[in-house]
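On to subunit A.
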Amino acid sequence: MLSMRGIGKSFLGVRVLSGVDLAVTAGEVHAVVGENGAGKSTLMKIVCGVHPPDEGTIELDGRPVRFGHPLEARRSGIAIIYQEFNLLPERTVAENVFLGREPVRRGLVDRAAMEEATARLLGELGEDAFGPRDVVKRLPVAQQQIVEIVKALSVDARLVVMDEPTAALAEHEVESLYRLIGRLRERGVAVLYISHRLREVFDLADRVTVLKDGSRVTTLPIGEVTPAELIRLMVGRDLGAYFPPRSARAGEVRLRLRAAGNRKLRDIDLDLRAGEIVGIAGLQGSGRSELARAIFGAEPFTTGEMTPARPRSVREGVALGIGLVTEDRKAEGLALRQSVRDNVLLVARAVGAGNRAGVRDLLERVRLAPVRRDQEVRYLSGGNQQKVVLVKWLTMAPRVLLFDEPTRGIDVGAKAAVHDLMRELADDGMAIMMISSELPELIGMSDRVVVLRDGRVAGTLPAGASEEAVMRLAAGEAA
Partner candidate 1 sequence: MDLLTRARGPARGGLAAHLREPTQVLFLALLGLVAAGWVLVALDGGQFLTLESVVGIQQRSAALGIVAVGQTLVILAGSLDLSVAYLISLASLVAAEIMAGQDGNIGPAVAAVLAVSALVGLVNGLVITRLQVHAFIATLGVALIIRGALDHLYDGPAGRVPESFQVLGYSRIGPVPVSALLWAGVAVLAWLLLSRTRLGYRIYAVGGDEEVARLSGIRTGRVVVLAHVLCSVCAGVAGLLLAARLGAGAPTVGTDGGYDLESIAAVVLGGTALAGGKGGVAGTVGGVLLLAVLDSIFNQLEVNSFVKDVVRGVVIVVAVAVYARRTRGRRA
Partner candidate 2 sequence: MPRPKAAIAVLAALVIAGCTTDKPATTQSAAPATSSQDSGTGAQSEFFVQADFDAQLAMRSKTPQGPADKPWEQAIDPEMIDTSRYKKDGPYHLCFSNAAVDNPWRQVGWKTMQAEVGLHEEIGKFTALDAEGKDDKQISDIAELQAKECDALIVSPNTTATLTPAVTAACAKVPVIVFDRGVETDCPVTFIKPIGGYAFGADAAEFLTEKVPAGGKVLALRILPGVDVLETRWSAAKAVFDDSRLQVVGVEFTDGDAAKTKSIVSDYIQRHGTIDGVWMDAGATAVAAIEAFEDAGLPVPPINGEDQQDFLQKWKDAGLTAVAPTYPTYQWRTPIIAALRILRGEEVPGEWNLPQPKVTSENLQTYLKPDMPPLHYALCGCEDLPGFPEDWGGKKG
């Protein structure tokens, strides 16, 4: 039904996809798996008309198509459930589900029909915790996710794209989703299913396509592959991938958590030592970023102990010598329209301290020296932007530095540079905590890997642990 050939896509010179082929037949559940950064979401956005491909062709029922707008894709019967919710919090469930194509009777929106259809879809999902008239902002996140699914289903799509649909769902909700997908399949609807959770892939999919580094590795019927093989296909990579050598010595404890918790985290025990890089692994929603934010003081711990002290605000965190390189650089790390210099000095200026005179040296150290310091940050590459964020914290000579997805969205060369810098900093005696969804990176960089699940520590693995071991702990099951 849908066939894509030779799809390629770059963003600002960073190649995200190249030469990807993908074919989906009616009534098929087709899983797309791959590590973070493998290009899955970009591929899905191309399917749904959010981004046009740079190269390659898309055919629908044998006819070439080119979607300039999500609406065009939808008119062709392609619906997507986004990873980020695309809901209006102030509107009701039904209004969200039918947004942009409200049923009309005699010129007026037919609310009854709308609500009835929504209720029916909710019923099909076995969802009775909320109804079509509930306002979305009052629903828990999991239920909002269901609204998102219902919204996609309501278009009578021939192809439904689901991007990590279960990330926020509870167990029984996942089962409803299974049933629903089964029903879609019966109706001849094709489902493109993206998930990290291999169990779901094996439960649901007819075929699976593996992506790695923006290319397709293989497409197989699900019966021809075992979970272990699939993981190997996803994560297996050139053994030549280089990570800086670990240093053996871990020094004094810089930061100690005992039974620390807040709304999202419970009973966290964790030690960060000078000279050590601790990796934090876990599935989406396991509390990885929340842990970093809590330590930093942005969303403080409310219970338990933290030594030397439990910061109640960002400024207290900074005063304790803690820095946070945030996950979303653009939304939380940088003032994009300000200069490199202004961004680098932001923390120092905000707290009225820090090593300003040494900024030139620091920029040199991270090899940003050639960049003009009055350049606006938004014109820099992702890698250089990340270095700006890093230098911002280095001006404070932090004792503990937390990295949340430090290499997301930057190219390979820049990744290596960031890795080298992190190790260099650790060797200089800094305590480093690193969150990454890319397991090879996490394992390659970390002296220890702490795995989180549902806001708790699920286990700790030593350096050099296998990706399978990490996955198993993170998923809480034998995958």
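How these were chosen: all candidates are chains of the complex that A comes from, given by their letters.
Rule of thumb we're sticking to: contacts are C-beta pairs under 8 Å (C-beta built on N, C-alpha and C of every residue); 3 or more make two chains touch, one makes a residue touch a chain; residues count from 1.
In this text the structure is predicted, and so the values were computed from the model without any measurement.
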{"item": "Single touching candidate for subunit A, where 1 or 2 all sit in one complex", "value": "1"}
{"item": "Subunit A residues within the candidate 1 interface of the complex", "value": "50, 69-71, 74, 82, 85-91, 95, 99-102, 104, 107-109, 111, 137, 297-300, 313-314"}
